[in-house]
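The complex is shown incomplete by one protein chain, all other protein chains being positioned as in the whole.
Showing chain A:
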Amino acid sequence: MGKTLQKIKVSTVNEMPKNLGKTVTIGYYEIALFHLANGEFRAIENRCPHKGGVLVEGIVSGDHVFCPMHDWKISVKNGEVQKPDNGCVKTFNVEIEDGNVYIVL
(Lines give C-alpha, C1' and ligand atoms only; values in the text may rest on other atoms or scores of the structure.)
Protein backbone atom coordinates (compact mmCIF):
# COMPACT_ATOMS: atom_id res chain seq x y z
CA MET A 1 0.00 0.00 0.00
CA GLY A 2 1.04 3.65 0.25
CA LYS A 3 4.34 4.78 1.57
CA THR A 4 5.06 5.69 5.15
CA LEU A 5 6.31 9.12 6.14
CA GLN A 6 10.04 9.54 6.37
CA LYS A 7 12.12 12.03 8.29
CA ILE A 8 15.08 13.15 6.27
CA LYS A 9 17.93 15.12 7.77
CA VAL A 10 18.70 18.06 5.53
CA SER A 11 20.73 20.53 7.58
CA THR A 12 21.63 21.77 11.02
CA VAL A 13 20.17 24.83 12.73
CA ASN A 14 23.63 26.43 12.87
CA GLU A 15 24.26 26.06 9.19
CA MET A 16 21.15 28.01 8.27
CA PRO A 17 21.45 31.83 8.38
CA LYS A 18 18.24 33.50 9.52
CA ASN A 19 15.77 35.02 7.06
CA LEU A 20 17.33 33.14 4.20
CA GLY A 21 16.43 30.04 2.25
CA LYS A 22 18.32 26.92 1.24
CA THR A 23 17.64 24.76 -1.79
CA VAL A 24 16.98 21.14 -0.84
CA THR A 25 16.36 18.47 -3.44
CA ILE A 26 15.00 15.16 -2.28
CA GLY A 27 14.47 12.81 -5.18
CA TYR A 28 12.34 14.73 -7.60
CA TYR A 29 11.16 17.25 -5.01
CA GLU A 30 12.83 20.65 -5.03
CA ILE A 31 12.17 22.33 -1.73
CA ALA A 32 12.91 25.81 -0.36
CA LEU A 33 13.82 25.54 3.32
CA PHE A 34 13.61 28.78 5.30
CA HIS A 35 14.99 29.78 8.69
CA LEU A 36 12.65 32.50 9.87
CA ALA A 37 13.53 35.47 12.06
CA ASN A 38 11.58 33.95 14.98
CA GLY A 39 13.72 30.81 14.82
CA GLU A 40 11.11 28.61 13.15
CA PHE A 41 11.87 26.52 10.08
CA ARG A 42 9.50 26.20 7.14
CA ALA A 43 9.68 24.24 3.91
CA ILE A 44 7.73 24.83 0.72
CA GLU A 45 7.94 23.75 -2.88
CA ASN A 46 10.68 25.80 -4.60
CA ARG A 47 8.46 27.00 -7.40
CA CYS A 48 6.22 30.05 -7.62
CA PRO A 49 2.84 29.14 -9.13
CA HIS A 50 3.11 32.24 -11.33
CA LYS A 51 6.07 31.46 -13.61
CA GLY A 52 7.99 28.89 -11.65
CA GLY A 53 10.30 31.39 -9.91
CA VAL A 54 12.75 29.91 -7.43
CA LEU A 55 11.25 30.97 -4.11
CA VAL A 56 14.34 30.02 -2.15
CA GLU A 57 16.04 33.17 -3.46
CA GLY A 58 13.22 35.49 -2.38
CA ILE A 59 13.29 38.12 0.35
CA VAL A 60 11.83 36.65 3.54
CA SER A 61 9.71 38.87 5.79
CA GLY A 62 7.93 37.41 8.78
CA ASP A 63 5.94 34.42 7.54
CA HIS A 64 6.16 35.39 3.90
CA VAL A 65 8.57 35.10 1.03
CA PHE A 66 8.52 37.43 -1.99
CA CYS A 67 9.18 35.64 -5.27
CA PRO A 68 12.39 37.07 -6.77
CA MET A 69 10.95 36.99 -10.29
CA HIS A 70 7.80 39.11 -10.08
CA ASP A 71 7.38 39.84 -6.37
CA TRP A 72 4.45 37.55 -5.60
CA LYS A 73 3.95 37.29 -1.85
CA ILE A 74 3.62 33.75 -0.55
CA SER A 75 3.03 32.41 2.96
CA VAL A 76 5.73 29.97 4.00
CA LYS A 77 3.33 28.60 6.65
CA ASN A 78 0.46 27.41 4.47
CA GLY A 79 1.85 28.02 0.98
CA GLU A 80 -0.92 30.38 0.05
CA VAL A 81 -0.31 33.16 -2.44
CA GLN A 82 -1.40 36.53 -1.03
CA LYS A 83 -3.88 38.80 -2.80
CA PRO A 84 -4.24 40.16 -5.41
CA ASP A 85 -2.55 37.08 -6.84
CA ASN A 86 -3.94 33.60 -6.52
CA GLY A 87 -2.52 30.15 -6.10
CA CYS A 88 -0.93 27.83 -3.63
CA VAL A 89 2.45 26.19 -3.11
CA LYS A 90 2.93 22.77 -1.59
CA THR A 91 4.23 22.81 1.99
CA PHE A 92 6.30 20.23 3.84
CA ASN A 93 6.60 19.55 7.55
CA VAL A 94 9.88 20.39 9.23
CA GLU A 95 11.05 18.97 12.55
CA ILE A 96 13.99 20.09 14.65
CA GLU A 97 15.75 17.58 16.89
CA ASP A 98 19.10 18.05 18.67
CA GLY A 99 20.01 20.97 16.44
CA ASN A 100 19.29 18.99 13.28
CA VAL A 101 16.73 20.00 10.70
CA TYR A 102 14.51 17.25 9.24
CA ILE A 103 11.98 17.42 6.44
CA VAL A 104 9.12 14.93 6.73
CA LEU A 105 8.08 13.42 3.44
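Worth pointing out:
Here, contacts are C-beta pairs under 8 Å (C-beta built on N, C-alpha and C of every residue); 3 or more make two chains touch, one makes a residue touch a chain; residues count from 1.
Quick note on the criterion: contacts and distances are computed from a predicted model.
One chain of the complex is hidden; its UniProt record names it "Nitrite reductase large subunit", one of "Nitrite reductase large subunit", "Sarcosine oxidase subunit delta", "Pimeloyl-CoA dehydrogenase small subunit" or "Phosphate transport system permease protein". With the whole complex as reference, residues 3-4, 6, 8, 10-11, 15-20, 22-28, 33, 37, 49, 51, 53-54, 57-62, 64, 66, 68-69, 71, 73, 83-84, 87, 105 of chain A touch the missing chain.
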